[in-house]
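Excluded from the complex is one protein chain; the other protein chains are retained at their positions.
Each chain carries a letter (A, B and C) given by its place in the written order, and its residues are counted from 1.
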Amino acid sequence: MFNSLGNLLSLTSFGESHGAAYGGIINNFPAGVEISLEKIQAELDRRKPGQSAIVTQRKESDTVKFLSGIFEGKSTGTPIGFTIENENQKSKDYDHLATAYRPSHADFTYDQKFGIRDYRGGGKSSARETINWVVAGALAKQLLPEFEINAYVSSVGEIFCEKPYQALDFSKTESNEVRCPDAETAEKMISKIKEIKKEGNTIGGTITCVIKNVPAGIGEPVFSKLQAELAKAMLNINACKGFEYGSGFCGAKMTGKDHNDLFNEDFSTKSNLSGGIQGGISNGMDIYFRVAFKPVATILQPQESVNKNGEKTTVEGRGRHDACVLPRAVPVVEALAAFVLADLYLINKTRNINNF
Amino acid sequence: MFNSLGNLLSLTSFGESHGAAYGGIINNFPAGVEISLEKIQAELDRRKPGQSAIVTQRKESDTVKFLSGIFEGKSTGTPIGFTIENENQKSKDYDHLATAYRPSHADFTYDQKFGIRDYRGGGKSSARETINWVVAGALAKQLLPEFEINAYVSSVGEIFCEKPYQALDFSKTESNEVRCPDAETAEKMISKIKEIKKEGNTIGGTITCVIKNVPAGIGEPVFSKLQAELAKAMLNINACKGFEYGSGFCGAKMTGKDHNDLFNEDFSTKSNLSGGIQGGISNGMDIYFRVAFKPVATILQPQESVNKNGEKTTVEGRGRHDACVLPRAVPVVEALAAFVLADLYLINKTRNINNF
Amino acid sequence: MFNSLGNLLSLTSFGESHGAAYGGIINNFPAGVEISLEKIQAELDRRKPGQSAIVTQRKESDTVKFLSGIFEGKSTGTPIGFTIENENQKSKDYDHLATAYRPSHADFTYDQKFGIRDYRGGGKSSARETINWVVAGALAKQLLPEFEINAYVSSVGEIFCEKPYQALDFSKTESNEVRCPDAETAEKMISKIKEIKKEGNTIGGTITCVIKNVPAGIGEPVFSKLQAELAKAMLNINACKGFEYGSGFCGAKMTGKDHNDLFNEDFSTKSNLSGGIQGGISNGMDIYFRVAFKPVATILQPQESVNKNGEKTTVEGRGRHDACVLPRAVPVVEALAAFVLADLYLINKTRNINNF
Partner (left out) sequence: MFNSLGNLLSLTSFGESHGAAYGGIINNFPAGVEISLEKIQAELDRRKPGQSAIVTQRKESDTVKFLSGIFEGKSTGTPIGFTIENENQKSKDYDHLATAYRPSHADFTYDQKFGIRDYRGGGKSSARETINWVVAGALAKQLLPEFEINAYVSSVGEIFCEKPYQALDFSKTESNEVRCPDAETAEKMISKIKEIKKEGNTIGGTITCVIKNVPAGIGEPVFSKLQAELAKAMLNINACKGFEYGSGFCGAKMTGKDHNDLFNEDFSTKSNLSGGIQGGISNGMDIYFRVAFKPVATILQPQESVNKNGEKTTVEGRGRHDACVLPRAVPVVEALAAFVLADLYLINKTRNINNF
């Protein structure tokens, strides 16, 4: 159903930036999974504001509270309800936005669609919604402990991590503020973000995600191909502008002879331009994809705009905003990838009578 | 539901390359829409094999037969069932593939998932499935006659159409075999494809799609953002490796100041890096996106591979294959875009009580 | 999704009484199931018109043609498409119904909803739609060979089969035209139907369905309780007016002390007023339920009615109609029960990590 993520395993979520709380319900999470609340909170902490000098200084504890579906440390198979309260609401900061439309935000489109809008902090269009996804993804990770899901910042503006993912040590991703496992590149990225921040400007970038140890067989033949479900999930992230997997847009320049992944006798492939997916179904090789993020639309500089009535006005971001959303988006990308995989993994349990 | 396209308006489809027929059911298509069967067949003709020298020479009439849901030239609001028979099946051509795994095809993954597979012509994994989507898209176009949906080949290998879409005359797209509206670029692309074909090789490329006259308000806030639904649909196309909309991956290199689309007093925007979508909802500007296609995996050259038992073997494409799938994919991209928009357009009819 | 039956295993169907064909798509049927086409056709033959003197004498071969999803006698896990052609269409019989509204039919409501309607033979509202369900159910039965599903006619008008189901020999159900396993009652029912038929009238009745060998655990806790899914399926049958399971409406007169099913030490229960379902989930005991059917609305007598414009008119059924739909509804009830169980059975494969 639309407004839910997932087909069998599903997340239905709610929440607005300056409402009482975010939260969600995870349906069809299997019974009997041991749940570590610490690990879930740890993922939320990777996403939360105020965690470093290069992200927004807004303070939120972002503490998740589970209300159902977990009993004596294990999932019970019944719906898992959770909430995360909004604490640090300064709604007054947004009074001037009740009528003004911020450029490249959703103020105008929400008004056109709904005729009413909680304008405080972007309301429903705020990226704070991704907090729900991190909770869901952290649970999905616990269902699939053998899957290794590692995302990292692979570019900030024009600064690219030139090394292929195979040359990176993912255990270093969390060792710096920008979440790029290559220390040298990370340093350049951090400098760039600080510079941009000082200008009151923002900057975009890309995140690469690599998933190891996925068995062959995950994904569905036609309308729920693994890459299609990943793309849909990623393009729902607020600033996401593009998705590519395996050879991606580069593959579009190649010939078949160069692009084909030849088999080894153990069914692994010599190259992996397929990105671990063939015909929409995992083939056992590493799955990898890349996601593009536009620069955050809120800048701490005056911009010309219009209000509800089409009259000229000026808007200017105030207070605490991200100059670069990439470091905080890393756990979001991982969470969505984990959730998509868990959903298709469960579906796959039903697909072949010889596995019953 | 997975294995269907669409949320409210939905396509459920079936068919294998060498089975009796393809077909599908379109649910929740509104009643009272005048249906031109000629226009539907015309879209199928744009997709069909054998239409020009640069695509596969396989011959299929690809005639759609409607079995329900249309009465006296109008939709009745009940399920629209249709079939397209497979005519030109040379299943013997595929006998050697009953056990051999073709590189970068879905043979191995289907076997892993299902333990059984119709190997003839790729079976379910064949791109012939897209024929169903063209039927569905052609119907969707008739529901939304005011939406102008134009896709075209924007690159083949390293040959790019350098002009922005605004400088192109879409009425020229059908005037050449490769479906690039810029005559000069089209000529280069055609030469390149012919050269590649002669080598028994294949080549990838990109398709750009531009949609005009979409009113503001189409798309849903969280998990059915317009761009997310488009991405999901496109990534289901068989050779698709990536999707970007608006500024796309280029936008990831920019700063917020340069990227923001400032409003005019009529709520149009001075620039359109947003690609006509803000917060997942159309804003009334042109919607545009770009889709990457890898080169076709079947090449007319011997390739080393393995069989079901992990033994070395050689596979070699025989007969009639596309050296470049791009020209035939243009109507597929348009069809999916039309279907996604029609689905979200219908949903939007239910979203605001003031419009009831 | 609405307009489909089933959650994971799903049937999407199409067809109108006097259109070209009926048909459907079964999604997510597991791979590797051996499919007997004979058994499927046998179920269709139990439902088809013209099979005995007490049902409509219309002749249709009702031959199902599978178009995909079955290869070399086994399901492949991909969508199963099928069609059943309409052969014996006498559309002219219905010309007078283009504008007249038949009492207790759907002519008026379809016009109100859709503004257009295929009036021939009732169009979409014809009970011929159930032919699709019988195909789907026959496949579901082959997925669940150990489940014994037996429906039978338990009343016609005021004639009731007074014996409890436990006293009946279901192997006798097919031994008479009315499909009541008690020979004596069957004879009375047949006489009654013949008498009613001679009058040009019709008569209602009930069907009881008993399902043995369902393991404990099938059904979902909240909105897909086993009984709720069964009720929904049954109430979709065209003339169905009611559903009860276990003690049903009689249970509403009882006290808890008398109604409770006490456990034996092997977890079977001493009584089974629960009807094999507790908390929406099967408990391993026999599942049984009863379905009420109103008399067929088309009678071979003149009835006063109105036309589209609200003007008085007279309608009179012509030709070949069922005086009692019950015997032909028996395989429909079984088919739906099988499909619902198969759907929930597959879902249950994903619910407990200890069974993975």
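General observations
Note that a contact is a pair of C-beta atoms (placed from the backbone, for glycine too) under 8 Å apart; a residue touches a chain by one contact, two chains touch by 3 or more.
No experiment lies behind these values; they were computed from the predicted model shown.
Within the full complex, the chain left out of the display contacts the shown chains A, B, C. The chain that is not drawn here is touched, among residues B:Ser13, B:Thr56 or B:Thr78, by B:Thr78. Interface residues of chain A facing the missing partner chain: 1-4, 7, 10, 12-16, 19-25, 27-28, 31-32, 65-69, 71-72, 74-81, 83, 113-118, 123-124.
For chain B, the residues in touch with the chain missing from this view are 1, 8, 28, 30-33, 77-79, 143, 221-222, 346-347, 349-354, 356.
Contact between chain C and the absent chain runs through residues 1-5, 7-8, 13, 101, 103-106, 108-110, 112-115, 124-125, 129, 155, 157-158, 196, 201-206, 216-217, 219-225, 227-236, 238, 240-249, 251-257, 259-267, 269, 273-275, 277-284, 292-299, 301, 303-306, 310-312, 347-348, 351-352, 354.
Heads up, the rule we're going with is that only the chains that are shown with their structure count from here on.
Using CA-based centroids throughout, the chain positioned farthest away from chain C is A.
In whole angstrom, the spacing between the mean C-alpha positions of chain A and chain C is 46. Separation between the centroids of chain A and chain B, computed from CA atoms only, is 26 Å. Multi-chain contact residues of chain C, defined as those touching 2 or more other chains: 1, 28, 31-32, 77-79.
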